[in-house]
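What you see is the complex with one protein chain gone and the rest in place.
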Amino acid sequence: MLERSKLTFKMSQEKTILIFTLLGVIILAFIVIPIVNMIATQVILDVDALIKTAKDLSVLKSIWLSIYAAFLATLIALIFGVPLAYVLARRDFWGKESIESIIDVPIVIPHTVAGIALLTVFGSHGLIGYPLSNYIGFVDALPGIVVAMLFVSVPFLINSAREGFESVDPRLENVARSLGASRWKAVCEITIPLASRHILVGAIMSWARAISEFGAVVIIAYYPMIASTLIYERFLSEGLSASRPVAVLLMIVCLLVFILLRAISARWKRYDRD
Amino acid sequence: MIEIKGLSKNWRGFSLKNVNLRVEKGEYFIILGPTAAGKTLLLELIAGFCEPNEGGIWINDKNVTRMTPEKRGTGFVYQDYSLFPHLTVKENIEFGLKIKGMPKSRIEEKSKEIMDILGISHLSHRRPRTLSGGEQQRVAIARGIVIEPSVMLLDEPLNALDARTQIQLRGELKKIHREAKLTTIHVTHDQTEAMVLADRIGVMMNGEIVQTGSPEEIFHFPLNERVAEFVGVENIIEGMVTSNEEGVATIRIDDHIMEAISSAKVGDRVRVCLRPESITIAPSKTLSSARNSFSGMITQLVPLGATCRIEIDCGFPLISLVTKTSAEDLGLRVGKGVCASFKASSVHVF
Partner (left out) sequence: MKKLVAVFVVILLSCAAPGCITSEKVTLKVLHAGSLSAPFEEMERLFEERFPDVDVQREAAGSTKTIRKVTELNKTGDVVASADYSLIAPMMYPEYADWYILFAKNSIVIAYTNDSRYADEINQDNWYEILGRLDVKFGFSNPNDDPCGYRSQMAIQLAELYYNDGNIYDDLVEKNTNLRMTFEDGTYILRAPNSEEINPSDKIMVRSMEMELIHGLDAHEIDYYFIYRSVAEQHNERFLELPPQIDLSSADYADTYKKVQVVQSSGNIVTGKPIVYGITVPKNAEHYELGLEFVKLVLSDEGQKILDEMGQPPIVPAVGSGNVPQELMMLVYQG
C-alpha cells in the first residue's frame, strides 16, 4: 500500500518535470531555430559571401565599433549605475519607487522615441549638447552612439547590481565596520566582491543590449555606422543577400564573446562552495 | 567601561525608551529579555550601526554617540555569525587587523594565537559555508576578539546552535572572558545562559531596562511580576501578611500559612514568588529545616529531559522542578499525594 502511494507520488513528480521539459524545449526551439536557420542558410548556401564579408574592412570596422561603443556604454553604466544600485539597495527614502520605475522606462519606450528624445537633448542645440558643443559632439559621432546605447542598456546593469547588493546581508557590512573598516572600505572589500557576480552578469546583459541597439542609435548617429546600422543599410541598398552575411558575422562574433563572458561569470568565485 | 544615558530610539517597529546602563570594565554583562524587546537594537546602537534619537553612549569615558562604528572599537558577533563568505577562516579573522594596517608578521602571530585558543586552527583555510554552526561561531568570536575591542558585543551568540554545542561554547565564552578580562555585553533570552555566564544581568522588556542586578538578585528577587514570570519564577501566589517577627513574615494564603523572609508589614497584600527548583518533594511530611511544608496531590507531570515539571494542588497550585531520577525514585505520577516543602529564605515577597 505504502509502496504504491510512493510510486504514484514519484510518477506525478516525473510528470511535472516531463511537462516542464516539454514546454521548455518549445521555447528553446523558438529561440534556436531562427538563429541556427540564419547561420546555417548562410554557411551552407553562400559561404563565399560570408568569407568575403569577413574580409570586408568596412564590415569589420562596424562590428568593432559596435563592440567598442557598447563597451564604453557599459563602462559608463558601471561607474554611474553601480553606486546608484547600492543606494537603492541599502536606503529607503521618499520617492524610491518612482526612481526604480524611472530606471525601467528605457526598456519600455520604443527605441525610435528614445533616439528622438536623445537627439533633442544631446544635439548641438540641445539641453546637454549645447553647453558641451565646444568640447564634444554627439550627432553622427561616437559619443552619440555611446549615449544611445547607454540609455537603452543601463537599466539592465542597475537592476542586476541592485539585486546583487540586496542579496548581501547588511550585517556583513556592519561587522566589517565594527572591525575598523570605513563604509567605503566595507563596500569595496565585502559588499562589492559578494555582489560581483550580479554586477558582472548585469554588465554582460547591458553590453549585449547595447550591441543590439539600432533604433535609438540610428537617429542620433547614422555615422559612423555600427554593425546594426550597416546591416539595415545593406538590406536597403542591396537586399537580403548582402545584409545576411554581415548579420551572421555579427551574430557569430557576439555569440563567441557572450560564451566567453558567461564562462568567466560561471567560474567566478562561488562562495557557497569551496 | 560602558555608560549609556537616557538612550531612546525608534527603528522599524522596535523602540528603546530611556535606557540607562553602566557596564564596568571587565564585566560580563547580560541583557536578558524576550524576543522583540529591542536587545539587538541596543547592541547596534552601542556599535554605532545606527544613531539614537536621544541620549548618549560613553565607552571608556569617551562620548561615542555620534562616532562612526569603525572608530568605536567594538567587537560584534551576530546570532547568525555573519562571517564574510568570500574569505577563508583565516582571512575573516585577519580582516580587522589588516584594516588597521598591522604588520604582516604581527597579524600572523595574533591570528594563530586566537585560532589556537578557540581550537579552530585546523579550519584556517576553509570557507565559512563549509563549517558547522559551532565552528562558525568560534570564528566569529575569534574575529571580534582578535582586534582587542574595548567592548565585545554578542547578539544571541548561542541561539542558533544545538544544545550540546551551546553548553560547550558557553563554557568557552566563560573561559575566554576569565582570561582576557574583556568587557562584554551579551544579549540573550535564555535564562540558563544568563545564569551561567553573567556577572550582572539587565532585564529588558518592551524597550526598557526593567531591573539590573546579580544573577542571584534577578532570579530570586525579581522586581515585579513581569520580570518574575520572564525569569522563570513559576509560582506567584497572592496572600496577606498576618505577622512579622524580626523579618520572618507569616503570610496567609486562603487557609494556609507560609513563612518568608521579608520586611512586609502586617496587613500588606503581597505576592509570593517561588522558583520551582526551590521546592523539594517528599512522599510524606518529613522533618526538615524547611519552615514551609504543604501536602497536596500531583495534577500534572511533564518530563523535560533531565528534569520533570510537576504541578501540585495544595489548596493553591505549586509548580516544582525535580530531577528525572528523583521523580522515578519517588514513584511520582498524577494523582499521587506528596509533600512539597521549601525554605523561608527561598520565598521572595513583593
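For clarity, chains are labelled A and B in written order, and residue numbers in each chain start from 1.
Convention: a residue touches a chain if its C-beta (ideal position, glycine included) is under 8 Å from a C-beta of that chain, and two chains touch if they have at least 3 such contacts.
It should be emphasised that the depicted structure is a prediction, and the values quoted were computed from it without experimental measurement.
Every shown chain touched by the omitted chain in the complete complex is listed here: A. From the options A:39, A:82, A:103 or A:119, the residue with contact to the unseen chain in the full assembly is A:119. Checked against the hidden chain, the listed residues A:82, A:139 or A:186 yield one contact partner: A:139.
Residues 58, 61-62, 115-116, 119-120, 123-126, 137, 139-140, 218-219, 222-225, 230, 232-240, 242 of chain A touch the missing chain (whole complex, contact as defined above).
As a working rule, only the chains that are shown with their structure count from here on.
Each chain gets one centre point, the mean of its Cα atoms, and the points for chain A and chain B are 54 Å apart.
Interface of chain A with chain B (complex): residues 169, 171-172, 174-183, 185, 189-190, 193-194, 269, 271-274. Residues 44, 47-49, 68-70, 72-76, 78, 80, 82, 84-86, 95-96, 99-100, 126-127, 129-130, 143-144, 147, 149, 153 of chain B are the ones touching chain A in the complex.
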